[in-house]
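Structure record follows, encoded as structure tokens.
The complex appears here without one of its protein chains, the remainder shown in place.
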Amino acid sequence: MIKKILVANRGEIAIRIMRSCREMGIESVAVYSEADRTSMHVRFADEAYCIGPAPSNESYLVIDNIIAAAKKSGADAIHPGYGFLSENAKFSERCEKEGLIFIGPSPYAINTMGDKITARIKMQSANVPVVPGTIKPISDLKEAVDTIHQIGLPVMIKASAGGGGKGMRLVKNEEDIISSVSAAKSEAKAAFGNDAVYIEKYINSPHHIEFQIVADKHGNCVHLFERECSVQRRHQKVVEETPSPIMTEEVRREMGEHAVAAAKAVNYSGAGTIEFIVDDNLNYFFLEMNTRLQVEHPITERVVGVDLVKIQIDIANGKELPFKQEDLKQIGHAIEVRIYAEDPDNNFMPSPGTIRHITEPLGLGVRHDGYVYAGYEIPIYYDPMISKLIVWAPTRREAIDRMRRALHAYKITGIKTSIPFLNRIMEVPAFIEGKYNTHFIQDHEELLKPHTHASRRLKDVAAMTAFFDYLSKIETVKKNTFCKRPASNWKNTGRRNNLNRS
Amino acid sequence: MIKKILVANRGEIAIRIMRSCREMGIESVAVYSEADRTSMHVRFADEAYCIGPAPSNESYLVIDNIIAAAKKSGADAIHPGYGFLSENAKFSERCEKEGLIFIGPSPYAINTMGDKITARIKMQSANVPVVPGTIKPISDLKEAVDTIHQIGLPVMIKASAGGGGKGMRLVKNEEDIISSVSAAKSEAKAAFGNDAVYIEKYINSPHHIEFQIVADKHGNCVHLFERECSVQRRHQKVVEETPSPIMTEEVRREMGEHAVAAAKAVNYSGAGTIEFIVDDNLNYFFLEMNTRLQVEHPITERVVGVDLVKIQIDIANGKELPFKQEDLKQIGHAIEVRIYAEDPDNNFMPSPGTIRHITEPLGLGVRHDGYVYAGYEIPIYYDPMISKLIVWAPTRREAIDRMRRALHAYKITGIKTSIPFLNRIMEVPAFIEGKYNTHFIQDHEELLKPHTHASRRLKDVAAMTAFFDYLSKIETVKKNTFCKRPASNWKNTGRRNNLNRS
Amino acid sequence: MAYEIKLDEETVQIELLETEGHVAEMMIDGRIYFLDIVEVEHGVYSILLDGISYNVELLPTENKKYLVNTLYNAFNIEIIDAETKYKNSRRKAEDEDLNFISTPMPGKVVKILVKEGDLVKGGETVIIVSAMKMESEYKVVKDRLITKVLVKEGDNIDGHQPLIMLE
Partner (left out) sequence: MAYEIKLDEETVQIELLETEGHVAEMMIDGRIYFLDIVEVEHGVYSILLDGISYNVELLPTENKKYLVNTLYNAFNIEIIDAETKYKNSRRKAEDEDLNFISTPMPGKVVKILVKEGDLVKGGETVIIVSAMKMESEYKVVKDRLITKVLVKEGDNIDGHQPLIMLE
């Protein structure tokens, strides 16, 4: 049985993993780069070892250093978190070789799912739907037209040697097929000297929906339902929720079965995620598999009532899954938003710096997974995500109300964060109605812009506060009268109110 | 429909109520005493009005001032929270007269349940079991003996004029009945000049178990299952959990039905709690009804999946309950602990003062309802409870693990708190096994004492840290080399480790 | 004594008239307010104005300048005293057009696309800087001459640090 786990990661996910370790009575070992000496995961762990200079490729990505820290600490297992080495088959292999338990799937599963074409072929043979399209380039016009008929419209034609949109053609109508293929081919020829093309089904208004699966080492595998992750900016997820507002019970069951089949096809063990691309009519296609914990795993934890990290550790310990598919249910609705150190009002420019104050949103139905603290300086070397806010409520509508309330109460000062942007997402009617796809953010650009209006009164309050502070500091106001310790103001309040009312 | 609610309270409960208001789009109004100008509920509310000097009886208990603040703010309803005016029928009446909605039951229900003897008679007529005993004093020996036979052993005989334990006799055995009654009577005569006695069933190892009920104004009333509140110190609840570890499905259903009958007997509307005293054989007796929200309501919210404050507001708005008894289920297990500003290692002496740092426990399954912040000075005038920590997990065992983890991560410095004491409770075998009653804290006094042992190494670390800080301040160490900004220590760490290993 | 305050783009007259307890009577451009004001955390003020509760956070950016955050808005505020007025009048001409390229935040130089003596056209990128896994391109606005390159590729840089001098 695992007694000590080295967490080969940093930030909120390192702490999240250590929390489950602590609940299980397992000791946790942190590793840190020189830039992370003051980082919370170092303070939170039972032990901590430095593994190199600030840049990830000299520390968090250096397998040798992590293995050395594991040896030094006497850890018997390594949890990779997400990112960094979490989907690195060599790391998984190395752990095995060193007699350390890698909390994740086998190198074979990582490799197979890590290569897009291998994964696609594997999925097809497991009868998991993939985006219809050609795998080999086609040069013959007739073959291309036949293929398009086979796939069905709309399709996207792409130059096989291509890039930058050249030689790309979207075909929506039957009558345009031949002319489009010809045009794409000649364009490709002109641009790349090669007229071969790929043809792929075009998904019009795509949704990104993924299924969480867990599989033990005894051949048991279940899914924990879906997560809707279509709110994305530059392919970066911003808001996730479960259940998906567009899902039906029937499609959920079907997709879940396919997700389990996909995992079984690579003899998967551990926690993993099958990502699907889904159109408005709920046609869905395998996109890829993430062979690790996802950032957004907490919404599944909340709605299904499980601790995914504990399940990962139990699986690594060789235990059987504690539930069967029919034991699992989705209860209520959960939403997660990711808070980044970035300035949403200035083209999402990263905003590292020192946290001055932090007021975390608390109360009923709110989970907050973060790692920063007052006085902490966010390093410039790593991902700018500083925390995740997860809410739950019996209904989707109430969950949105709760998320708004939580975002309202969440204050981080000293740096800019995406909180105001997330707040605005929660107010867009299309989001509230659950009618959105991966184009959501660009489709609602106007609504998502900062509301710059401020009342005269608010401007005056801001000016007076700054002025008051300025005077206090130059001591023309006796500071003690004013600060920290409220004097008796019962009478003053009365007086003030009388004055204002007169 | 209610648009603006004045919260006639302070501390965590004021903020908890305001959170639900915000989710419902209702504005919130705070009232505060002069000692509370910097209190979080003032900062959290949309509006705030001062209602008098620090002592409660000059501010939070002054009905006129609260009504005046409600009028001034234009609030249309008042939520009393718990404590203060929450069970004051005059306040409820006054609100009604002033055209303000009182979010709570009618003055009739408050009055009836507020008087122990009236409540007892009311419950008996509603067939709710009460602790068997006499209501009128008995002077006649034969009548006393007959009554004891009727009630059944063990019983407690109490001098009717009594107090201070004089004239009290516990009778456990048949053969002691006559001698005990006689002795109690003569003792009472000697002490108070009156030999009349009361006789009451004695509950040997009592559990305190309460049922949450909610009732609308249309005659619908359901219970939301039980809360086990037997971990008490000086009649103050310390830990609460649901479900109760001693409950059976059958007794739960029965007690729930009695709780609903109790509420219906006074035409109750709103949220309320029926407290029962329960013996080891699950015989239970009505103790009293709390006609308000309880401190420990969050564990019910978590396990049943409802927001009790929202339900209170909906009921006050005249809405029907959104669920029937059969819709409600207990899912998983929740535990709450109360964190007090007190020194558990020094006879629980209150410990007001200024909060220096606060690190709140976060993550999966943890809810934290508090109100203090770094720099906040806890006033000496009010209850020393500073927050409540609520955890949930699928099983009781995992909930205890999670509570330990949360308490471990929960740091409040600048004042003493009960956190270490709560930590020790979570380690007592009887608690872990769920075998405890209201004598738990006195029964396990030894285990609950502070563990004073510290290793040589830990003592040295403490001494070196203080010494280092001292040197830094007197500047014999160049402070910049050391603080805040970690320098490159990759090589140093190596060197240090080599040195230590040599 | 009345001061001038620059609030984003506008300038207002402000004066503290009287204080009693923690209520300050203030006037802005003739508007009078009775502000119940308490510093509850370092740099965080709780304000009550006619019962309305505001939380206002002040971040001093430089001498006499603040970034002021309210719930949904942020304001740049500068207290203009006699000294500031004098300085402003002197500085105006120089400040108009910056003579160097800098970044608003710390980061790492990824690529430098120019060298000393280069003439670059307005809109051309001169340097690429990465911070937190994101790369940002910095361009010149008008045609400029590169007079000096102060950093090299791979350097870690601070925010507002001059990187490339222009003429």
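In this document, chain identifiers A, B and C correspond to the written order of the chains, with residue numbering beginning at 1 in each.
Assume a contact is a pair of C-beta atoms (placed from the backbone, for glycine too) under 8 Å apart; a residue touches a chain by one contact, two chains touch by 3 or more.
Quantities reported herein were computed from a predicted structural model and do not represent experimental measurements.
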item	value
Chains still shown that are in contact with the chain withheld from the display	A, B
Where the unshown chain meets chain A, residue by residue	29-30, 37-38, 42-49, 72-73, 373-376
Residues in chain B touching the chain absent from view	341-342, 346, 349-353, 356-357, 380-384, 408, 411, 413-414, 420, 451-452, 454, 457-472, 477, 481-484, 486-489, 492-493, 495-497, 499-500
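Note that only the chains that are shown with their structure count from here on.
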item	value
Most central chain, Cα average position	A
Geometric centre distance via CA averages, chain C-chain B, whole Å	49
Centre-of-Cα separation between chain B and chain A, whole angstrom	38
Chain centre separation (chain A, chain C; CA means) in Å	33
Interface hub residues of chain C, defined as touching at least two other chains	22, 36, 38, 40-41, 55
Touching two or more other chains - residue numbers and ranges from chain B	37-38, 44, 49, 72, 373-375
